[in-house]
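For this view, one protein chain was removed and the others were kept in their places.
Note that the chains take the letters A and B in the order they are written out, and that residue 1 is the start of every chain.
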Amino acid sequence: MKYRDIQLDSQGRLRHFLTIEGLKQQTLIDILDSAENFSTVGTRNVKKVPLLRGKTIANLFFEASTRTRTTFELAAKRLSADVLNLNINTSSTTKGESLLDMLRNLEAMHCDMFVVRHHSSGAAHFFAQHVAPHISIINGGDGSHAHPTQGMLDMFTIRRHKPDFTALRVAIVGDILHSRVARSQIHALNTLGVPEVRAIGPRTLIPAQAESLGVHVYHDMQQGLRDVDVVIMLRLQRERMQGALLPSENEYYRTYGLSPEKLALAKPDAIVMHPGPINRGVEIDSSVADGPQSVILEQVTNGIAVRMAIMAMVLGRPNEEQEAG
Amino acid sequence: MKYRDIQLDSQGRLRHFLTIEGLKQQTLIDILDSAENFSTVGTRNVKKVPLLRGKTIANLFFEASTRTRTTFELAAKRLSADVLNLNINTSSTTKGESLLDMLRNLEAMHCDMFVVRHHSSGAAHFFAQHVAPHISIINGGDGSHAHPTQGMLDMFTIRRHKPDFTALRVAIVGDILHSRVARSQIHALNTLGVPEVRAIGPRTLIPAQAESLGVHVYHDMQQGLRDVDVVIMLRLQRERMQGALLPSENEYYRTYGLSPEKLALAKPDAIVMHPGPINRGVEIDSSVADGPQSVILEQVTNGIAVRMAIMAMVLGRPNEEQEAG
Partner (left out) sequence: MKYRDIQLDSQGRLRHFLTIEGLKQQTLIDILDSAENFSTVGTRNVKKVPLLRGKTIANLFFEASTRTRTTFELAAKRLSADVLNLNINTSSTTKGESLLDMLRNLEAMHCDMFVVRHHSSGAAHFFAQHVAPHISIINGGDGSHAHPTQGMLDMFTIRRHKPDFTALRVAIVGDILHSRVARSQIHALNTLGVPEVRAIGPRTLIPAQAESLGVHVYHDMQQGLRDVDVVIMLRLQRERMQGALLPSENEYYRTYGLSPEKLALAKPDAIVMHPGPINRGVEIDSSVADGPQSVILEQVTNGIAVRMAIMAMVLGRPNEEQEAG
């Protein structure tokens, strides 16, 4: 509810895109439908539409991520926007400038949108709370809180293969506890009416209140994968190993890695997803990642169309609204 | 005089923009008037004019500054130029290439303008002296010498609030000795006919020949602020503390920090300026920086329009002139 307030303008339209939690089903469907239209741009001869010409989009990445930054940059350029890449480690925060002062400065430069990636949960909301009314914030991943564009591109990818969300069983496997991707996926799947979302992982990596998020918890992967339509593998952050949350990589692979044998427990036409970059042989076997059920690279392709859709939707609202908002 | 020669072409038009010193009053007024026109671009729906389409502008930053580089990049993009960002620390100078060889190479690539930021005073002049006739240099800050685009955006900001320069008392407070910003401001204020420019700071941070620059020196801030129309605070470089030029930050704030009480000594409608990034609680109190008299963020906004004006003026001269010059 708090999130809805800040994300939507007075007419209920997306003004920021911070989290999937609290958004209406129709909003998610609008994004998916719009992304369908944009998905053809990437395969045209001229991969560009003039929709955001003369708009300025700044990528504020407090956490290095070439891959995510690249997809946002491509999405913005294919909408004909001007893009600023600001890697904030090497920037004026080293001169002791506060985050808020930096925000005010970028605002004053008449940027239209900030894509914010930050290691702290809540960073994108913080920006949205303080930003001037004419600027939109897209959350490019904040701590372990949310990664909503990733969540939406995953929904887009699922819908392309399994058009009826209300008939699906989806399993998310791995480090649910620390995963902003999982959190956004769970909200999206619930909102879109998926009747059964399963969270599979060791006790140390499943949040205590997981059931209240609307998922069924499985610690046994064989049980959890049975008859699912979609298997979403999460990236294992290797640094978790140090914190004694996890045994060795080998043991993790044996227990929660997606091998062909385990995948065989899912439905025969189940699709396999992963937000990337993948750790081959840790959370997923190479033969599965590169196999016929994998849609991992489609996810990357779809990420551009979905980000174009969200950027266009947020910036394309009639102007008076932005000023009133 | 030396500077005028190199900055102007044979017809007295700006060919480079290296320093405000020696420019005619009319040249400064032309820049301010042109910036007025460009200032509307940033608030349009399509923030772009096609003026420099097909021109190549290279940002040569030998000193990291995300903020300044960003304003130049935005100004260039809103003029539709192509922008190259070259961070020279990580570049071929590491291969032992000389500055001059690097310059020759960039020239050979048919760049039209270099924006040069360098830690050594005189670097922009060095470039201007050696660059090919068809290329323009903009000084983006050189050592403790000059930061003329900052000086001009400050004049623009002042004029918006106090249109008659000949009726103003302006105080510049802080580390005048090491400040390229202060030096450019003083030249601009004198050229524009401001009758009283005051330099306020401790003895260790005011240049010995300050009076000859056309300023009145005050070591007592209370005295110096009395009845001024404009208060310009300078950023305190914390590294000065080490050199024993300064006491502690606390003591500096007590003596030369802009508190509400000290600001009350200025005229009631005085404006407060700062080139940023600000050290809150060191040279300026937060309540003043964010208060109703502060125009600090307007300075940032104006910086883009002023840089567009200068870039357009320098590159927009008729072509034959550039070749003859």
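One rule holds for everything that comes next: a residue touches a chain if its C-beta (ideal position, glycine included) is under 8 Å from a C-beta of that chain, and two chains touch if they have at least 3 such contacts.
All of these numbers come straight from a predicted model, not from anything done at the bench.
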Any idea which of A:K24, A:R44, A:H130 or A:R203 touches the chain not displayed?
A:R44
Pick out which of A:E73, A:D175 or A:D229 touches the chain that's been left out of the picture.
A:E73
Name every residue on subunit A in touch with the hidden partner chain.
42-48, 64-67, 70-71, 73-74, 77-78, 238, 276-280, 297-298, 300-301, 303-304
Subunit B residues touching the omitted chain (full complex)
53-56, 82, 84, 86, 88, 90-92, 94-98, 101-102, 104-110, 319
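Operating definition for what follows: only the chains that are shown with their structure count from here on.
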If you average the CA atoms of subunit A and of subunit B, how many Å lie between those two points?
41
